[in-house]
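Note that this complex is displayed minus one protein chain, with the remaining chains in position.
Now for chain A:
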Amino acid sequence: MMDGMAFEKNDMLSVRDLTITVGPSGKRIVDALSFDLAAGDMMALVGESGSGKTMAARAILGLLPQPLVTAPQSRILFKDSDLTRLEPKAMRKVRGAEIGMVFQEPMVSLNPAVTIGEQMAEGLRLHHKLAKVEIRDRSLAMLERIRIKEPAKCLAAYPHEFSGGMRQRIMLASVMLLKPRLLIADEPTTALDTLVQRDVLDLMVELTQANGTAVLLISHDLGMVSHYIPNVVVMSEGKAVESGPSSEVLRAPTHDYTRRLLDALPQRSAGGTRGGDCGKPIVEIRDVVIDYPGRNRLFSRTEAKRAVHGVDLTVRRGETLALVGASGSGKTTLGRAIVGLVKPTSGEISFLGAEGLEPADRHGRHREMQIVFQDPYSSLDPRQRIADIIAEPLKLDKSMSAAERERRVEQVFTEVGLSSDFRRRFPHQLSGGQRQRVAIARAIVGRPAFVVADEPVSALDMTVQKQILLLIRELQARHNFACLFVSHDLGAVEQVADRIAVMQDGRIVEIGERDDVIDRPQHPYTRQLLEAAMLIDRRFAETNPLEQAMAR
């Protein structure tokens, strides 16, 4: 590393040989990681899950979860002290006041039982010993700065009253309220929609720049990093494999792993649209309205909420129609209504030419339509073996013999690229990507005519996302099923879709061929979505596209 140069820049944080092991002599989670961060600078630790980036960040604050320990040779120099050798009491003075931390899951990183105001006040009270009125004034001012509409009301509210994006802004506000010298942000936007992601990151940059706070961002998303963060350290299996200015590292990666990460960035699939108009319509929906009934209370009914307002849509054999929108746009509800998991309030959903509100009826037509869910951790029964999970849909077909079923399962294992070693395993023994392959195998094993994929890759790492998207496309080419691909991520959509429908507040605002929608968006909302997602690509385009990576 460029130690000499880095020291000239007057480093605020110098990590040297940071090594984290499981117990005093166990496996190395982080292996001799070194980097420097100057005051007011921004740096990203990039890697996939399991690369050790999160644990490295936690070690800085001395917050490693239990069996993990920092090895004695590690040094974390912050200002004048070595954080690895600090007494607990002195460490507590650094936490919050000098180094703030923002966590990944805004849904679980704010205490559900404590008001926002109290959670914001806590740090101020602890580190600055301010009067109550002063604390309140500063909190209110901060909430106003992050553009919370009714700050006074917000202080008295509990976290569950806010959306994920709002919570993450509040979290940022509460950390920045203490004006730390360093902000560690651990995947702060991974759990959020594209539009909200950008919003939160802009806010993070705004707040830290104004205060001269340095940022250490932990992320798996190279695209996002390339846009926001000037310096990057790429981590793989606990080691830093490459580091330097983002523009250099991302333009001319020297390490294989970095290239693999770059390769996984969204890119348009070749070949463009297939099938087009010639495919036979598999699913046609006319004027579908879906209300969520108000909850029945004893004395009243809460108001019914309309999730989908009169939508028309056709999905043809062999094509992938992507349904894109922010969370709450009704896209998931619509997908579920088509497979019969949600009952539409009015309108028509016809499947394979037969009409009716409940396509998944008892005539066995549900075998013809399947769904792949977002979270492969909760969509597979943890107590069933993989082969049984995949074989389950086949059991609906009484005419199928056990031997035939066996053969079909065997075949699907190969099709989705799973080794047959996995047959006897349980879901928890598989990685996220492998589990999603199982979920896809379960969906296609009965040779359905139609598959709904509900955010099938948003819980996965970038390189795994890529593999799964390619798999879906490949399977579709082989089996010619129609696919409704529900997603908030235009990057993923671009890779698989033939046509794109953009949904906002329960209505489809734009629908068309993929290239038309992405290259020539008509509706302002589509443009907004594209801007949030495409920024990353555009930046690459400006600085020389990754032709090497693309070529492969």
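Note that a contact is a pair of C-beta atoms (placed from the backbone, for glycine too) under 8 Å apart; a residue touches a chain by one contact, two chains touch by 3 or more; residues count from 1.
As a working rule, contacts and distances are computed from a predicted model.
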item	value
From "sn-glycerol-3-phosphate-binding periplasmic protein UgpB", "ATP phosphoribosyltransferase", "Spondin domain-containing protein" or "ABC transporter permease", the hidden chain's UniProt protein name	"ABC transporter permease"
Given A:Leu86, A:Leu126 or A:Met400, the one touching the chain that is not displayed	A:Leu126
Candidates A:Val108, A:Ala152, A:Ala210 or A:Ala477 - the one touching the absent chain	A:Val108
Option from A:Gly96, A:Gly330 or A:Pro393 whose C-beta touches the chain left out	A:Gly96
Interface residues of chain A (partner: the chain not displayed)	58, 61, 63, 66, 92-97, 100-101, 103-105, 108-114, 122-123, 126-127, 158, 160-161, 171, 297-300
